[in-house]
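The following block contains the structure, expressed as structure tokens.
The complex appears here minus one protein chain, its other protein chains still in place.
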Amino acid sequence: MSSAARATFLIASPDAPGLVARLASFFSELGLNIIDASNHTEVFTESGGPRFFMRLVVDLSRLESPQAVQGLGGSSSRKSLTDAFAKLAGSLQAEWSVAFSDRVARVAILVTKEPVCLYDLLLRQQSGELPCEIPLIIGNHTALESVAENFRVPFFTLPVTPDTKPAQEAAVLDLLRRHHIDLVVLARYMQVLTDDFLKQAPPVINIHHGFLPAFQGAKPYHQAYARGVKIIGATAHYATKDLDQGPIIEQDVARVSHAMGPEELVRVGRDVERVVLARAVRAHLERRVVVEGRRTIIL
Amino acid sequence: MSSAARATFLIASPDAPGLVARLASFFSELGLNIIDASNHTEVFTESGGPRFFMRLVVDLSRLESPQAVQGLGGSSSRKSLTDAFAKLAGSLQAEWSVAFSDRVARVAILVTKEPVCLYDLLLRQQSGELPCEIPLIIGNHTALESVAENFRVPFFTLPVTPDTKPAQEAAVLDLLRRHHIDLVVLARYMQVLTDDFLKQAPPVINIHHGFLPAFQGAKPYHQAYARGVKIIGATAHYATKDLDQGPIIEQDVARVSHAMGPEELVRVGRDVERVVLARAVRAHLERRVVVEGRRTIIL
Amino acid sequence: MSSAARATFLIASPDAPGLVARLASFFSELGLNIIDASNHTEVFTESGGPRFFMRLVVDLSRLESPQAVQGLGGSSSRKSLTDAFAKLAGSLQAEWSVAFSDRVARVAILVTKEPVCLYDLLLRQQSGELPCEIPLIIGNHTALESVAENFRVPFFTLPVTPDTKPAQEAAVLDLLRRHHIDLVVLARYMQVLTDDFLKQAPPVINIHHGFLPAFQGAKPYHQAYARGVKIIGATAHYATKDLDQGPIIEQDVARVSHAMGPEELVRVGRDVERVVLARAVRAHLERRVVVEGRRTIIL
Partner (left out) sequence: MSSAARATFLIASPDAPGLVARLASFFSELGLNIIDASNHTEVFTESGGPRFFMRLVVDLSRLESPQAVQGLGGSSSRKSLTDAFAKLAGSLQAEWSVAFSDRVARVAILVTKEPVCLYDLLLRQQSGELPCEIPLIIGNHTALESVAENFRVPFFTLPVTPDTKPAQEAAVLDLLRRHHIDLVVLARYMQVLTDDFLKQAPPVINIHHGFLPAFQGAKPYHQAYARGVKIIGATAHYATKDLDQGPIIEQDVARVSHAMGPEELVRVGRDVERVVLARAVRAHLERRVVVEGRRTIIL
């Protein structure tokens, strides 16, 4: 039974009058109830004119009603729904995507040695806070294998050196494909991914343990200490070929004092990192994030 | 020229399928562009079933276009627009209101002796941050008359004692009416308003210098000190007959330590109070606030 | 070799001139280096006059130097040091305690079914962030036994009903004694402890998932939702016979919106709870907390 199934549509298009009405009417004319809707118009965009963004969560329980069947031209299915929506989107020059709530996203976690973010993601998934499965953990060290075991998640160790990087990344990509991974989360994975890898992989979310754009690169807490800042932060962003330059999804901060050495900044920062990473992963999984140039819109 | 004029509609109704589409289509069929739209469905309400809330900001620049004229039955005016919307709202059993951007809200500020919130509101109004006029300040003391003078705002002193309270409140109400006041802001006005006053007055926003519902009543910072809390706060809410029980519009907090005495809590708290009050007033003036029982929805 | 051993002294006394000098000189005359010192004078106290609080961390590596031996009357040991300090403290009418860094505190965790705080404490202990051992976890349900197993900590299930409460608490006390427990942490232990238990147990830290003193008692997030607050919080405090009335050690908050139902407040609140609890436990273990009436001083 599909009574609880929902479809979440994410749309980005040039702005125009009547967009909310046209998109909402598309579903209401099919008798499908919009459960949640939010939209935003970005006035200044890198691509020029104003752009319109909308997220629509649609209850599919009446997809087989006569009204929907008729509106979709005689047969109602998810495919006929998305085909019809594609036509509308085409007429609006819109980019769009759709996700179905009963098709749970599959997330791979990449780690090195630091356990906190890994535990955090596993616990949140377990408690139902993150709407996803985690069928795969990959480490470039063996350090966290026992954590994966405790949660009964397959763990693959793929060590990497400068020489073996191409082969290792190919092996990672192969695992991602075999496991039908939709999203990769770097939970303190201490390796820079190549542009080549990123082009072939599903979306990749990284947690940077600094308040970007300050303190890019290595050892951000040590940089923060040396500069004497009074607040530190963490930044979750999509990984792009430019290190620590990808679109920011979420950030948060914590107050620190001169009395805290670099080690203590690390400790305080860990609590920020994992919360920021979890919020970003959750927003992505709920299809709330649209990338627009170097910015993200969170709907 | 009315090109910049906007109408902001606030709607609250029982939830039903197709509401977003029906409301949005109403405007798009008239050729009026929706600039900003947000909605929320409250699943559990005091009144029983789920309720739907929507805020729609509509550009009126094409109100005199043939499409609008035809859609509104031959003559297009703000009145014909609101009449037509009233019919739609009636069919949805909706409560609603509309405000026009070129009809600036008129705000009265009530004060006693504490200058910080008063200065803050006046400066924000002056800088364009608060979309309103402030034609009237009323004090039950003369202490802040010179502040009003600096900003060239009429100041009326209406002292109050337990015996003269009814007469004083009548005088305040008379001033509010004569000045066509739309909103009253209590900027640390150290008097409890009677239920009778509140029934006759426009909406009243109060700032309570404590983190409600903790520390109701007098001297909240002293209460907070005695209880040894590590965080203090301030709460802006609509005034109701039950002291400090009205619907909360905005809250914020600041961290404090054992080393701060009650006086220092007052000092730290002042910075929170004025920001919280200004945010609440701004949200009200932008027609973002809907009251639903003891809660507020901020759209 | 005891080169790294440190002693942390916590002192509370009536205020008097020269206290910092007298306390600091006591150690410097023995040739012992003060690594960290902080003090606070509380002007208004429940007990009347001003009180003085000081925390002193002393490096013991030179405890066997001739200077220390001579100053302590011919033989230097931890006992002779604390005996000498006791004399000084007596002359100041001071309450005091001392802890040695190489005598690691032993912490028991009490749980019911909620895993987040338990995982959090175990992980922080594992990473060295909490200077303690965790030799014992007690649950009134079996739900979290596997978590304890993963971390190889003995887990005892002691179910409780109103009828068996006295016997269960006696069994808990017995386990605490057998395991030489110095501190009990209630990590979402869903039972009220009796006054009788608290009198016999070591100090007990509880996490209340609300911003005390608002929202005492059960289901604080549901209370917060009903009241429409814009910020929720969590409070770590010492358990006392008056439920949720004990001295507050740490609090923190998170911003919420009308769009979040009670379930979502629970989710957001969990991230606050565990951080607040961990900070409180850490402060206690580092001997930074002094209770003064209903307040705490964090040195």
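In this document, chain identifiers A, B and C correspond to the written order of the chains, with residue numbering beginning at 1 in each.
By our rule, contacts are C-beta pairs under 8 Å (C-beta built on N, C-alpha and C of every residue); 3 or more make two chains touch, one makes a residue touch a chain.
The structure displayed is predicted, hence computed values, not measured ones.
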Chains still shown that are in contact with the chain withheld from the display: A, B, C
Candidates C:38, C:126 or C:216 - the one touching the absent chain: C:38
Touching the absent chain when the full complex is considered, from A:152, A:199 or A:230: A:230
Hidden partner chain, residues of chain B it touches: 115-116, 119, 123, 126-127, 129, 150, 267, 271, 275
Touch list for chain C against the chain that is not drawn: 17-18, 20-22, 24-25, 27-29, 31-39, 41, 255
Residues of chain A (touch criterion as defined above) contacting the omitted chain: 40, 42-44, 211-215, 226-231, 233, 247-248, 250-253, 257-259, 261, 294-298
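As a working rule, only the chains that are shown with their structure count from here on.
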Proportion of interface numbers common to chain A and chain B (over half same, under half different): same
Most centrally placed chain, judged by C-alpha centres: A
